[in-house]
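Shown here: the complex without one of its protein chains, the others still in place.
All chains are identified by letter, namely A, B and C, in their written order; residue positions are counted from 1 within each chain.
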Amino acid sequence: MINVTIDKKALQVPEGTTILKAARMAGIDIPTLCYFELNGMNFENKPGGCRVCMVEVKGRRNLAPACATDVTEGMEVFTSSPRVLKARKTVIELILSDHPNDCLQCEKSGDCELQALATRMGIRRIPFNGEQSTYKIDSTLSVYRDMDKCVYCRRCETMCNKFQSAGALSGVNRGFPSVVGTSFSKPLGDTSCINCGQCVQVCPVGALTLVDNIQDVLNAIADPKKTVVVQTAPAVRVALGEEFGMKPGEIVTGKMAAGLRRLGFDKVFDTDWSADLTIMEEGTELLGRLTKALAGDKNVKLPMFTSCCPAWVSFYEKNFPDLLEYPSTAKSPQAMFGAVAKNFLATKMGVKREDMVVVSIMPCLAKKSELAREEFAVNGNRDVDFSLTTRELAHMLKQCNIDLTQLPEEDFDNPLGQSTGAGVIFGATGGVMEAALRTAYEVHCKKPLPRIDFEETRGLEGIKEATIDFDGFPLKIAIAYSLSNARKLMEEVRAGNPNGYHFIEVMACPGGCIGGAGQPYHHGDSDIIRKRMEATYREDAGKPIRKSHENPDIIAIYKEYYGEPCGHLSHEQLHTHYFNRQSTVEFEK
Amino acid sequence: MSSIKIKKEVADKIEAICKSFNNDASELINVLHQTQDYLGYLPTEAQEVIAKHLNISPAKVFGVVSFYSFFSMVPKGKCPVAICLGTACYVRGAEKIVDAFSQRLNINVGETDKDGIFSLNTLRCVGACGLAPVALVNGQVYGRLVADDVKRIIEENKAKFGI
Amino acid sequence: MHLLICGGTGCTASQSLEIVDKFKAELKANNLEDEVQVVKTGCFGFCEKGPIVKVIPDNTFYTEVTPADTAEIVKEHIIKGRKVNRLLYLDPKEKEHVSDSKHMNFYKKQIRIALRNCGFINPENIEEYIARDGYAALGDVLANNNPTATIDIIKKSGLRGRGGGGFPTGMKWEIASKNHADQKYIICNADEGDPGAFMDRSILEGDPHSIIEAMAIGGFCIGATKGLVYIRAEYPLAIHRLQVAIDQAREYGLLGKDILGSGFDFDIDLRYGAGAFVCGEETALIHSMEGQRGEPTFKPPFPAQEGYMKKPSNVNNVETLANIPVIINKGWEWFASIGTEKSKGTKVFALAGQVNNVGLIEVPMGITLREVIFEIGGGIKDGRKFKAVQTGGPSGGCLTEKHLDTPIDYDNLIAAGSMMGSGGMVVMDETSCMVSITKFYLDFTVEESCGKCTPCRVGNKRLHELLDKITQGNGTMEDLEMLRELSHVIKDTALCGLGQTSPNPVLSTIDNFWDEYVAHVVDKKCPAGQCKKLMQYVIDPELCIGCGKCAKDCPVSTIKRTDYIAPGHKLASMEIDQSKCIKCGACQAGCKFNAISVK
Partner (left out) sequence: MNKIKNLSDLRKIKDDLQNKIKLRENSNSPESVVQIKVGMATSGIASGAKEVMSFLIDELDRRKIDAVVTQVGDMGYCYAEPTIEVKKPGQDPLVFGYVNTEKAKEIIEKYIINGELVEGILPANYQSID
């Protein structure tokens, strides 16, 4: 232990503690800007670049960055001396002097860390006049980039490269023109970007934001010709409350359904239902591949990867075109829902496909891009028309004067509203695997599970591995979140799958969809993600039915419409195929 | 993602350069040097191909290229003019030499004239401080310059290119 | 007889290679090629008067030699023994020719340790290096097989890093030696980026083996078997000579496996810089060597703990290394006897600017600025008045008259508000505008900032903008205050040495030349007459004969005739409309009657 004095308060901290963390232990909150950490989730951005957290250390010539300086024995730290305050204010003024002064119109207003800093430090005017950086606005279907607002904290760059290994962003140029940019300043959509949106989730300011589709949805609802149905993803209900001042981890499923109805959606359905459907398709596909492999078929591709996460799908299409046959061909729950809605449901409701508008509420930015995949449309009419994030839903409710906290609990509509606990846990890393195991086990072993909860699939470890006893057959599984973890597993598969995996779940975002880019900003507090995860498993435990194949509405739709999982019609509507989207070299004459 | 259009011989040469460094990403800067030696500059296609061979993202390659002033993404003129703006040259009036070249060639610093002959740049200290102020024209050092020398130097080099 | 001809970059730029060829041809024509050896050496340092040719054994020092002079030197000096007086250095004060360089003021006060072989041996010939005790220090160190004792010698010698920081070299080696790892590296920082400093290049060009030898010694001491030289790509000659030297050293078994039968393996690779001043900072340098953007990272971890490829690494500057073999050969006591109490040995400076003798000099620590500028440098050019001397490159400060008698060492320079830096020393006279000079340095820092931290990325930009505003005549007294305050914050908060020192020129000029700033801001005048926007070209009506040439020369037709005819003149004088004048100076340049002056 190390003795240190911070603002005259003496304390003991373990060796290797930074001044920033030591101060927090002493209840002193030193402001930061570039520093960002997801505790316990393999993510830290500590460039020591913004210089907001500078503190005075007795005996030191210059000020020290609290985020990057470890305490030493006998260190005396001052976090708010006149020298520190002068420096901190000046640094913030400098940042603001190269930042557009448009807080009132900024998407990030109210959630902006720079705005909060300026308020906290009492910045009333910016004494510096000078050149401001200007860049072209750039946007994919998911991510909106206004780099004029970039403060060069490099969080996005770290997220994109270290966490996701997507490699779309890098620091470019040097000196004043430095900015986080794409290769050759190309539009983000023309790069290796996978639209995971984690850059948006971590951006402290309004430089990276989501593409806002609220107005599109409001227009559709207002259009009397349209029947607008909405589906809500599993992770939304454990996070939406945060936007209304509720504690992280509060479950608002019923209030959310009520709110959606107040907004004017004609039908309020649940993506959890199509998650159950996904399990039926994906589980059957897995068992099919296993059966063939056990029968000696050498052409069967194992391990099978999940394919629910569109950022992950985009990732392997762009990075592993040689392994496109490994992932399951099952569409994501969002896409399956869209297919069912525009085919089965529209017919059932007597609505023309073109007159039905399917909206999804997702924790995700990649889903905004996924719905535009050409193969997810019929004659140009998309299966899912618009995807809103959890944050957009909150904005929309607020715009429409609806206070979530005041709403009653309501149920989803039927028949696409009833779900099992298996569908619920899709929201957390390991959840799809667990849901699939619950069904695959019982289908394969033709006997009930001895225990429903698979503890080995749960938790926030980046890569989890386990062997599940399938009635004597050792099923080897792995679960990863963060695509740099997934990359490791893909490299293994490319190298011949030495660990003999059969089934691998991959989610791009921290902790799975609960940490998605469309969720309320967590500002680096990974406890929020943990709380959402706990809520997810709590919701599962409270469900009367917890296995997808026992969902009566799922059983019904197979009976009524699809026949059997992985059958002809489901192949047509619920499965997809993948494309090589890696850049290729073409020789010029 | 789009396709990268490049001449086969160029692609082959870049592949060979990368291979000579064992496709080791930590040798990126050496690879870029050799590629620039070969092509005269570093067009985006070349950077994309390098990224592929070294198994790093093109964004990273661009990040490195855009960081270092030695690397150029625009082709230089056949007769590059570079004026030293090291301190020794500066205090002996190098700025006036820059102005004179800029006026005579009718281009700004960093530009190439419309015929692709002269390009104008500045650099930091060529180490010929005894000759300050100094200009490097087509690889040759011209020292102890005054603005009036510029016309002669340009004519002299124009003659070399048959203009 | 030997003919030593400077093959450094400066002299090469003035055709010294042709001089070499011409001499060889002339000697051959006179059947003297066996008697007279022509040697292309490294830099003599006296670049002002290059190309230099030195005749051995009589030590005749010819200056500003052209290829055309070679025939005369051969005919007169070599054959007849008569010195060619017109090519000898003419002492500007005594008005006498000086033949032996040792008697020239430029060399009198110099002690050449790091530059000992520059201008003396053929750098591309390992044998000449060995003949001058080359590799003897390595031999001794390996034979003694006691790294701790060797580190101790370096520690006791008092050698400090010559790249700018002044960290004790022996201590650095000791730290690196104590970190255990399967692989360690010794890195030579040859990314000299300071505009106006070229000592590292001169050493690499003139004495590359001394660096190889020192790196091997350092490698042995810290336990590194691999050496890397990070060298500027803009130094093709230095790269060539170093590569030749490395190849020769390998051929002689002085690099490679089992050097001199000691069992010690060591080899050296080159890595090229790519034009980023910030890469002189050791963490940035290491990132650059790893193929990354050259951005510094926070220390700790220091390179000695976690450096190149995350392995313990020791980074030394070229000039530092050049001292190592001599210290081993001559003993630490000898080295420590030179210099001041805390700064031992010598320092190489690139003396430049408005002095008579521009060049590379090596002087003992503790020498005064006055000795350097007025004795070695021969005083200010064209008899003008000394105004300031800038040391430490863009991160240094400007020192004035009152500092001239301060002994130069690391600590005194810092105390005076400047720094040693890598050894740039730029002398300025009364025609230099200190605000413009400061802006020039900030221009450099802004361009070379890596951009990682706010104070350097935005703060220096704002400093530059304020200085620009002042030189444009739009500055206010509040701006001066803001310059000072912002400078202090940048120094206090920037991430690396580049940012922490970048405001030094601002602070030191504000302190020493406050009145000049005020003149720009309040009187809207540039006393040195350098700031275009603050200049006025004025026609003296008494001197103007009214020929009207200026009006024709003026590109913006702003000169008109007045109705005043000065006594004795036939035509009315001319006048410049200041509101339209673009200050191009064409009128002044064309006036044969000196009637136009700058105010």
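Note that in this section contacts are C-beta pairs under 8 Å (C-beta built on N, C-alpha and C of every residue); 3 or more make two chains touch, one makes a residue touch a chain.
In this text, all values refer to a predicted model and were calculated from it rather than measured experimentally.
Student: As a test of the contact rule: which chains in view would the missing one touch?
Tutor: C
Student: Can you say which of C:L17, C:L90 or C:I130 touches the chain missing from this structure?
Tutor: Counting the whole complex, the residue in contact with the absent chain is C:I130.
Student: Which is it among C:F23, C:Y89, C:F106 or C:F120 that touches the chain not included here?
Tutor: Within the whole complex, the residue contacting the unshown chain is C:F120.
Student: Hey, which of C:P67, C:G139 or C:G331 is the one touching the hidden chain?
Tutor: Residue touching the chain left out of view: C:G139.
Student: Which one touches the absent chain: C:F167, C:Y252 or C:F593?
Tutor: Checking each option in C:F167, C:Y252 or C:F593, the one touching the absent chain turns out to be C:Y252.
Student: Across the whole complex, list the residues on subunit C that are touched by the chain not included here.
Tutor: Residues of subunit C in touch with the missing chain: 1-2, 4, 56-59, 80-83, 99-100, 120-121, 127-128, 130-136, 139-140, 142-143, 251-254, 260-261.
Everything below uses one rule, namely that only the chains that are shown with their structure count from here on.
Student: Viewed as a graph of touching chains, is the assembly arranged as a line, ring, star, complete set, or other?
Tutor: complete
Student: If I average the Cα coordinates per chain and compare with the overall Cα mean, which chain comes out closest?
Tutor: Answer by centroid distance: B.
Student: What whole-Å value do you get for the distance between subunit A and subunit B if each is reduced to the mean of its CA atoms?
Tutor: Chain centroid spacing, subunit A to subunit B, equals 44 Å.
Student: Taking each chain's centre as the mean of its CA atoms, how far is subunit A from subunit C in angstrom?
Tutor: 54
Student: How many angstrom between the C-alpha centroids of subunit C and subunit B?
Tutor: Subunit B and subunit C have C-alpha centres separated by 23 Å.
Student: Which residues belonging to subunit B are in contact with no fewer than two other chains?
Tutor: In subunit B, 63, 67 touch at least two other chains.
Student: Mind pulling the residue numbers of subunit C that touch at least two other chains?
Tutor: Within subunit C, residues 276, 293, 447, 450 contact more than one other chain.
Student: Considering the complex alone, what residue numbers of subunit C touch subunit B?
Tutor: These residues of subunit C touch subunit B: 8-10, 12-14, 46-50, 193-198, 201-202, 233-235, 271-277, 288-294, 309, 350, 352-354, 358-359, 390, 393-394, 424, 426, 428, 432, 437, 440-441, 444, 447, 450.
Student: So in the complex, which bits of subunit C are touching subunit A?
Tutor: 276, 278, 293, 295, 297-298, 300, 446-455, 457-459, 461-462, 465, 482, 485-486, 489, 491-495, 500
Student: If we count contacts the way the header does, which residues on subunit B are in touch with subunit C in the complex?
Tutor: Residue list for subunit B touching subunit C: 25-30, 32-33, 63-64, 67-71, 85-92, 123-132, 134, 141, 143.
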